[in-house]
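Every protein chain but one is kept in place in this view of the complex.
Now for subunit A:
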Amino acid sequence: MFRFLHSSDLHLGKRFGNFTGDLPSRLREARHGVIARLAQHAREQGADTILLAGDTFDTETPAPEVRRQALAEMRHHAPLRWVLLPGNHDSLQAAPLWAMLAAEAPDNVILATAPQPLDLAPGVVLLPAPCTTRRPGRDLTEWMESYATPEGTLRLGLAHGAIRSFSEDAVAGDVIAPDRARRAGLAYLALGDWHGAVEVDSRTRYSGTPEPDRFKHEAPGTALLVSLAGANALPEVTALPTASFAWRELDLHLLEGDDPVTALAALLPEARARRQTLARLIATGRTHLAGHAALAGAVTEAAPDFALLELVEAGLATACAPDDLDLIDRAGALREAADALLAEAGDASRSAAEREVARAALARLYSYAQAVAS
């Protein structure tokens, strides 16, 4: 039985400039913290090796502190072994990085910088396919097929890149053969690049990033604990939670009668978890003017609980009842204006953008009217 931890795409040093305040630094710090969490899982699960399938660093030239602190943390967890594979973000093209890593790496950090077999244990050999450049333009795992090992050897593959359309950078061409594990006789092919955990086949998996960095993937960050009983046995894979931040897209679909605030409350995570949650509330469906205003208010109200809470209401149509308009004014020019905006918002002959502007203008008129009335 051979056990190891499969992870990838740590993207150490990522800055998160799209956020403000202290969130970027918290997110950045969280990425560094992943190292310790991976190590803890490995110790707890009795695995002595952690395979990082590329993109350990976010850039080809990470800042020295990012590099040094990562190595220091890894060294701290000796005798755990860390195998670092160059990915597309930290490819071998960044020779100085890998030269410096080679110079600075402690004994328990193995750099898989050449397509050459690495003996992980007696009878266990790792065949890495390091990214030579940002876009190698060829299947780097090919060599695994032609490399022969003694009968009964446990062959593990380690690669970084896209299979089919699983590419974070959406570059076509660098496609790893989906059946590489089978063709190369691999007991397990540990892949990196795709930030969500994906099982390609029983022997081929993307571990996903242990600390998510975008809303794209629904699943929380995990690392895969892989246990192999033998060369022919199917791998036993367990996902272990590793993320400290949750990135969630919350789908709030409203029917006209729904109370958006209640629906929202049901959707939001419990209070304590919110601090570590980045949530994007995707509101869809229909609601009336007051509901719309209430929803915006509730989101504003709840936002401080969260690392980030934003409302995307482009998909939310506003239903206007005469009562809504009465709240603006029962008659007179204000009512006329409200009626005109309502008509425009529902005018199918207009562009969606125009309708949205009219809808928003009506909502604004409503909120102003409420403010003036109060």
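The working rule: contacts are C-beta pairs under 8 Å (C-beta built on N, C-alpha and C of every residue); 3 or more make two chains touch, one makes a residue touch a chain; residues count from 1.
To be clear about the criterion, contacts and distances are computed from a predicted model.
Asker: What is the missing chain called in its UniProt entry, if the choices are "DNA repair exonuclease SbcCD ATPase subunit", "Acetolactate synthase small subunit", "NADH-quinone oxidoreductase subunit I" or "TPP-dependent pyruvate/acetoin dehydrogenase alpha subunit"?
Answerer: From the listed options "DNA repair exonuclease SbcCD ATPase subunit", "Acetolactate synthase small subunit", "NADH-quinone oxidoreductase subunit I" or "TPP-dependent pyruvate/acetoin dehydrogenase alpha subunit", the omitted chain resolves to "DNA repair exonuclease SbcCD ATPase subunit".
Asker: Of the residues listed, A:197, A:224, A:281 or A:369, which one is in contact with the missing chain?
Answerer: Considering all chains, including the one not shown, the answer is A:369.
Asker: Which candidate, A:53, A:94 or A:226, sits in contact with the chain we can't see?
Answerer: Reading the full complex, the residue touching the unseen chain is A:94.
Asker: From the list A:103, A:271, A:333 or A:348, pick the residue that touches the absent chain.
Answerer: The single option touching the absent chain is A:333.
Asker: When the complex is taken as a whole, what residues of subunit A touch the one chain not shown?
Answerer: Within subunit A, the residues touching the omitted chain are 13-20, 24, 58-64, 66, 93-97, 133-134, 329-337, 340-341, 357-358, 360-362, 364-365, 368-369, 371-373.
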